[in-house]
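For this view, one protein chain was removed and the others were kept in their places.
Presenting chain A:
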Amino acid sequence: MVRGMAFDTSRRQVVKGFACLGIGATLPLCCGGTWIQAVAAESFTLTEIVDGVHVFTGANELMNEANHGAICNLGIVIGDDAVAVIDSGGSIVEAGAFLAAIRGITDKPIRYLVNTHMHPDHIFGNAVFRDAGATLIGHRNLPRALAARGEFYLRSYRNQIGATLMKGVEIIAPTMLITDRQELDLGGRKIELRAWKPAHTDNDLTVFDPATQTLFAGDLVFLEHLPTLDGSLLGWLGQMDELAAIKAAHVVPGHGTAPASWPQALQPQRHYFEALARDLRKAIEDGTPLAEAVGTAASSARSDWQLFDEYNERNATAAYAELEWE
């Protein structure tokens, strides 16, 4: 059923989800028994990047009320019998628009929701797809990570994006857990899930569609948006070659332009991580304390990235504490 193996821009198809919701329109979402009023000021656009693979590109911003938490890339893969959704988005509003956009493309059942990792921009919309009947899938470490962080996420994001946008958001752990590799059969099309060792987080999962050589990398790949470190810098660097060995033609990164050439898309973040590690190793060797070292580490990479000031010191803090043990 899948014809075009290569990425073909001429056959792109665009489906808008938010577009069908005017200002003040009511989006019928049943979440914990409440109807949610979705006021979507901007459009949610799904683009078909190759046959049966549709992608939403998030904004390179922090989650906030105005962007509906829609800051990461989301996608779907459509088989003969069913649909797999990759990440659910950063709010019920976004996830509702995503579901509406999917329904504008296909009536096939949404059999799976794959969570690529624990972060709120990727999982806050889970309830919408659970209610749509999808089985939730994640890394074997994802339930543990959500147990330790879920309460904090619900509280800190209420402050950050506001109670209105947090409405209906639930922390929902996957029931189908991946420890290594697993295939999902969508009917005439099998996609490959792969659990990784700690890198961006300790629960990173990728999705590969061999038919179109499309890799959904989750946040193991960042473009333009500074990578964020919430797992292991050494683990991330150490698995970069294994990632590059995936026989993909293109990648949908967790953040940034999608699709992008593979494995070239790994190069910018590799460069950043190496600069960060180099600067911090020198600081540690010199006895420079953490609080002082994180202010200047990787500053040579500042102009290469968006959101550098928002995330670099945090990355440096986590990386310093890890590299101290080398």
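FYI, a contact is a pair of C-beta atoms (placed from the backbone, for glycine too) under 8 Å apart; a residue touches a chain by one contact, two chains touch by 3 or more; residues count from 1.
Here is the rule we use: contacts and distances are computed from a predicted model.
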item	value
Chain left out of the displayed complex - its UniProt protein name, from "Amino acid/amide ABC transporter membrane protein 1 (HAAT family)", "Iron complex transport system permease protein", "Quinoprotein dehydrogenase-associated SoxYZ-like carrier" or "Fe-S cluster assembly protein SufB"	"Quinoprotein dehydrogenase-associated SoxYZ-like carrier"
Identified contact with the non-displayed chain, of A:Leu154, A:Met176, A:Ala244 or A:Ala275	A:Leu154
Of A:Ala59, A:Ile105, A:Met176 or A:Leu290, the residue in touch with the unshown chain	A:Leu290
Residue touching the undisplayed chain, where the options are A:Thr106, A:Ser299 or A:Thr317	A:Thr317
Touch criterion as defined above, residue of A:Gly89, A:Gly125 or A:Gly235 at the omitted chain	A:Gly235
Chain not shown, touching residues in chain A	62-63, 119-121, 141, 143-160, 170-173, 198, 201-202, 228, 230-232, 235, 286-287, 289-291, 294, 313-314, 316-318, 321, 324-325
